[in-house]
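Certain chains of the assembly are absent from this excerpt, and the rest are unmoved.
Chains: A and B, in written order; residue numbering restarts at 1 for each.
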Amino acid sequence: MNTLLKECRHNPVLWLLAFVPVVFAAAKLKPEAHTLLFVLSVLAVVPLAALLSHATESVASRTGDAVGGLLNATLGNLTELVIALTALRAGQYMLVKASIAGAMVTNTLFMLGASFLLGGLKHHLQEYNRVSARVQAGLLFLATIALLVPSAVSQADSAVDAAFTQKLSVGLAVLLIVAYGLGMLFSLKTHRELFTSAKDGEVGETPWPIGLALGTLACVTVLVALVSEIFVESVQKAAEAFGMTQAFVGFIVVALVGGAAEMASAFSGARKNRLDLSVGIALGSASQIALFVAPVLVLLSYVMGPSPMDLQFWPGAVVMMLIATLTASLVTNSGRSAWFVGVLLLTVYLIFAMTLYLLPPRAQ
Amino acid sequence: MNTLLKECRHNPVLWLLAFVPVVFAAAKLKPEAHTLLFVLSVLAVVPLAALLSHATESVASRTGDAVGGLLNATLGNLTELVIALTALRAGQYMLVKASIAGAMVTNTLFMLGASFLLGGLKHHLQEYNRVSARVQAGLLFLATIALLVPSAVSQADSAVDAAFTQKLSVGLAVLLIVAYGLGMLFSLKTHRELFTSAKDGEVGETPWPIGLALGTLACVTVLVALVSEIFVESVQKAAEAFGMTQAFVGFIVVALVGGAAEMASAFSGARKNRLDLSVGIALGSASQIALFVAPVLVLLSYVMGPSPMDLQFWPGAVVMMLIATLTASLVTNSGRSAWFVGVLLLTVYLIFAMTLYLLPPRAQ
């Protein structure tokens, strides 16, 4: 408890934890106040995500480098995974897919762009490890291709049916998880020296004792799951009330909420001129969503969902994922950054957000 | 007058100024001779564009670096802007869009490619400032994405209507102008040292006195506007007579005519082994069209046009702009050039020109 209080003093976002009991109370007392529940659940998820992220890092730092890296890589997007699983169980596949696509686009464009901008406003020119950035961008590019193939084929070919898309999606999910595992083997084991500079940046905060960390991990995951349930139930009605399309909510709001904790780390890294850390978090998180979270959701949909989920996305989402990945590849190729590079990335993000916001509701 | 005559001796293209009175006389005497008027107006625009370009540079060089850079950046494509405004007022939105897309493609592929080829035939290997080229290519990439989003969304989504495309286009226009302004702040102010080598290349010709320059700027702009009117009226009939589609005329002919003056500077820079100058003109001009001219035309269509213009392009034009930008990004990544790189760019341009030339007329 003492540690928690000390954390709160360090990290003001944790005061938002007060909204966790509030959202549960509100859900009991006013189950039809969708807009209120939506806002409260968003406010409650942000500090939970921050706790989850810190607990994961603490466990990771206590278990040695290889296991720790593995843990960080698999649990780093636990918030996104839990929210998506809740939507999956509710059969809201449209929301699941929008949040996968949105997390990829938000991490590559918004998180990376804002890091470059915030860092660039303080430091004239910033350098980072381009080898590591290239491997991450390569993984991301691969994942994007895998995710767009089912959509492209069924777009191009009217004779293609649901059974085909289904089989293809399962095959792709397995391929992506294998590629992700090999990528971890590469960056954590066989070629770890190429990724060093990104490593030592991460020892920013003091880790928690292992017991507290594990306990927090378990409790907070349950809390996130419960809050997500309220969030998923209220999101559709609330979106209508705000005049937002469901695509906008899944793509932009869920992605920003789920990634809030990582964004805080990425931005503070950029301000401290440790851009390796920021680029690593942004691209790493995006490729983790694409190569681990998305395929796991496809496979789990056979066990947990009302019906199997495929990887066929709305064509506009495919275009946005592809452009986001290409932009990130082109931008991180040089290993140098200035504020304007951030502006370029953020502008592309704004273009996408505006398009989704203006899109007529039926047109999702 | 004396200065003008001296200019003419230096720059033989100015003898074409004789066609300016000829085209006005012909328009009065033979208003139905569309093919003749088309040819005469093309011949008259070329020297006017050259004068306009020299006058802009002269004003810029007299007003100090920051204002001068700003002037150069906003008036550098004045010819294209005036021609497009004339077409806009006549409600020929198809021609306006074709000339925007065509100017982008012609500048990135033809102007850059011919510079690389002409320079490469004289110099074995040429180097240029790749940082500056990358920023320009980045801006161009961003602009292309913004321009293709409305087309991609309404292509993918049948529920999308004109009102959506309209709102989206205005939003994108504002975003692009802001990004353009920030880009100038970056290259002229905060990070100008990255762009130096491209700067000192530009002091080629002796600038005119400020009075002459301002006077020329005003007079020639009016003349270009008047000639453009004849051009826009005659182009459709003339295109039919030559067996050219309107897409070909807008994309290729207008772009080559409007950019003739800049091409002359870019090619002479390449021959003198100052490739920085050529790359700067080609990519700078292309991104200026995309980030400044196109959005200004969208916004002005509310004031000057018969109805608002959106940014929805013919899908083929979107593909061509995207490929042109990607090609330019990949090619300028290395900062080195040889003649064959020019051949590659020119071949892509020829492929596009041939496709547009062969396209059946109804299929634009």
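Here are a few things to note about the model shown:
Rule of thumb we're sticking to: contacts are C-beta pairs under 8 Å (C-beta built on N, C-alpha and C of every residue); 3 or more make two chains touch, one makes a residue touch a chain.
Predicted model, so just to flag it, every value in this text is computed and none were measured.
Summary of assembly composition: all chains derive from one sequence, 2 are present in place, and the complete complex in the structure file consists of 3 copies.
Just so it is clear, only the chains that are shown with their structure count from here on.
Centroids of subunit A and subunit B (each the mean of its C-alpha atoms) stand 41 Å apart.
Those residues of subunit A that touch subunit B in the complex are listed here as 124-125, 314-316, 319, 323, 327, 330-331, 333-334, 338-341, 343-344, 347-348, 350-352, 354-355, 358-360, 362-363.
The touching residues of subunit B, counted against subunit A in their complex, run 134-135, 138-139, 141-142, 145-146, 149-150, 152-153, 156-157, 159-161, 164, 167-168, 171-172, 175, 178-179, 182-183, 186, 190-191, 194, 329, 333.
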